[in-house]
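Complex shown without one protein chain; remaining protein chains in place.
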Amino acid sequence: MSDTNEMSGTSEQRRQFLKTSVGAAAVAIAPGMLMFDMAHGKTEAVSGKVRWGMLINTANCADCDKCVKACNKENGLSGGLSPTDSQWIRKVELKDLRTGRSLALPMMCQHCAEPPCVDVCPTGASFKRADGIVLVDKHICIGCRYCMMACPYKARSFVHEPLHDQKPDVPRGKGVVESCTMCVQRVDVGKIPACAEACPNKSILFGNLNDPNSEISNKMRTEASTQVRADLGLDTGLRYQGI
Amino acid sequence: MANHSPLRFKNRIFYTLVATGGLVVLMGLYAAHMMETHGHIITGMNNQIVWGMPHVFAIFLIVAASGVLNVSSIGSVFNKPAYKVRAPLAGLLSIAMLAGGLTVLMLDLGRPDRIIVAMTHFNSTSVFAWNIFLYSGMFAAVALYLWTMMEKRMNPWSKPAGLLVFVWRFVLTTGTGVIFSFLVARQAYGTAILPPMFIVISFAWGMAVFHVVQSSIYEWNKKLLDPYVQKRMKNLMGVLVIAAMYFVAAYHLTNLYFAKQTGFERFILLDGGVYPLLFWVGYVLLGNLLPLLLIYHPALGKSKSIVFASLLIILGGFCFLYVFIIGGQAFPLSIFPGYEVTSSFGDGAIGHYQPSLPEIMLGLGGVGIAFLITTIGIRVLDFVPHELPKST
Partner (left out) sequence: MNLLSDQYDGTASHSPWLPHNGNQGAGYVVLRARAILEGLSRGSFRRSLHLDLLVTVLARVTMVLVALLCLSNIASAAESNGSVAGSYGMPKLDIGKGGHCVAPPEWMRINHMKVLFKQRDETVHQGIRAGGKYSLENCVECHASLSDNSVIGRPDSFCEGCHRYEAVKIDCFECHSSKRSVALVQEVPK
């Protein structure tokens, strides 16, 4: 009759209250659960049915760094540019050595399907989520920086000093490695990454690569695009137009 | 009462050595504590050069730890009696240097408090995860080997144990080489020649460390090394140095043939500033050519030359690793071949690295650990070689 936890009388009452009130609440809000999911995050796991990717049009890439600023603001980065500061996204200026043509583009984690960083991580902290987003599980990252050595795109940053005032949605700390998360905290609630939203020319197109009818899939099917360092065979989730 | 003087002298040397080693280790641990408290910002490492001086020290110690067992292998596996008596000392040195190198690596982690996580979460495709097994298995294998050699009733087992250690250290050094081989995107690495190169280099460095340690022990204990054995050992060291040079030359010459690699080779060998300097002067001249002269010149090649040559080889080893590890990172990734690249994150730019005091202290702390283990080991157990009686 008495349960193993040996709860006192008041706790038993509280428990009963919770049970009945939760039951009543469930009945009341069940119709709204779908919208609740969208607003506050899914209750089932992400799956391989979706593969998130981005298409970046370098022809439209303006002379600004709004994507960088948006990423910094969304993820709580300092925005500093010293060699020890984290940069999840950066503007890269290119000039063709032979022809002299100049262009610019944003560079961040390419979210490869065959990520070298995932292969080399000793603890499995660097991992690819089922929906294609490559992340660092900062709970088990030991800070060995092997993934930083392995990444062909210099996407990863190491946190060199103690951090304060992190964004509640984006935990980051000293001694672990981090990189662009494709704003999982936004994607998981149905929004698009901050950089894609901030670009004034809509040069960054975010979408589901596995959906043949999505805007990004249609565009990739009709217009030319390439992966950066396609020779490595990593099947990146990000593709660029105009390089 | 017996004359205390030689005993007191030896005791004083021992305690002085232990105190010095202990002090160096403490400094290293203090540096690690500083790094853990304040973060890697106090070191010279940054987002371009992610592995620095601690890794130079650690990889030297680990590679030499594997190579010093060459002495034992020649004794146990290839049955040369002159080397067999040196096998226990080589085993001790191996354990000591491995312990020192691993300590430096683990303390340099961004989160050293998560070592337990590293021991319980394994990614089967990661070399680092394999290495956790290889290195701890190495300790066990060498300890087993030492036991078979030092306990009389186990002596018949020393040959199989020696074979186990021989095979294990090949696998271990290959594991060290493939850490770099598997980095496909870096121009300095990503090549299959690295594991054999590391194996042969380990032989050379291990031999050099063994010579230095053995000579010091014999000098302070008024022991004499049979000149014949000394000659054989120094010649072997010479051969190993030449073999190591061959592999390094093959690596660079092949790289020079690839058009996409010439920029990197130019940087390392010609206009990279400190890197060509360390490579040509530190590694090739002081670390290879001068020791070879000291070893093979007919007028030289005695005890002092050998110790000096060994020290130079060790110095050359550090220079080589500095160029390999840090120079390899300083050269920018080729993300957009055919383009000139600039960005706020150092794309297209040579990375700058300034070794800092905490890093050097940490690295030296690892050497101190190896030193302490060796010194105390020799004192309490029977590791010093029992020289064979001279054959007439």
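The first chain written gets the first letter, and so on, giving A and B; residue counts start at 1 in each chain.
Methods note: contacts are C-beta pairs under 8 Å (C-beta built on N, C-alpha and C of every residue); 3 or more make two chains touch, one makes a residue touch a chain.
Remember, predicted model here, so these are calculated numbers, not experimental data.
Although one chain is not drawn, its touching partners on subunit A can still be listed: residues 5, 7, 11, 14-15, 18, 36-37, 40-46, 127, 129-131, 135, 137-139, 162-163, 165-169, 171-174, 176, 184, 188-189.
Everything below uses one rule, namely that only the chains that are shown with their structure count from here on.
A straight line joining the Cα centres of subunit A and subunit B is 40 Å long.
By the touch criterion given at the top, residues 36, 38-41, 45-48, 50-51, 109-112, 114-115, 117-118, 121-123, 125-129, 132, 179, 182-186, 329, 333, 335-336, 338-347, 351-352 of subunit B touch subunit A in their complex. Against subunit B, in their complex, subunit A makes its touches with residues 81-87, 90-98, 107, 116, 118-125, 140-146, 148-154, 157-162, 174-177, 228-229, 232, 243.
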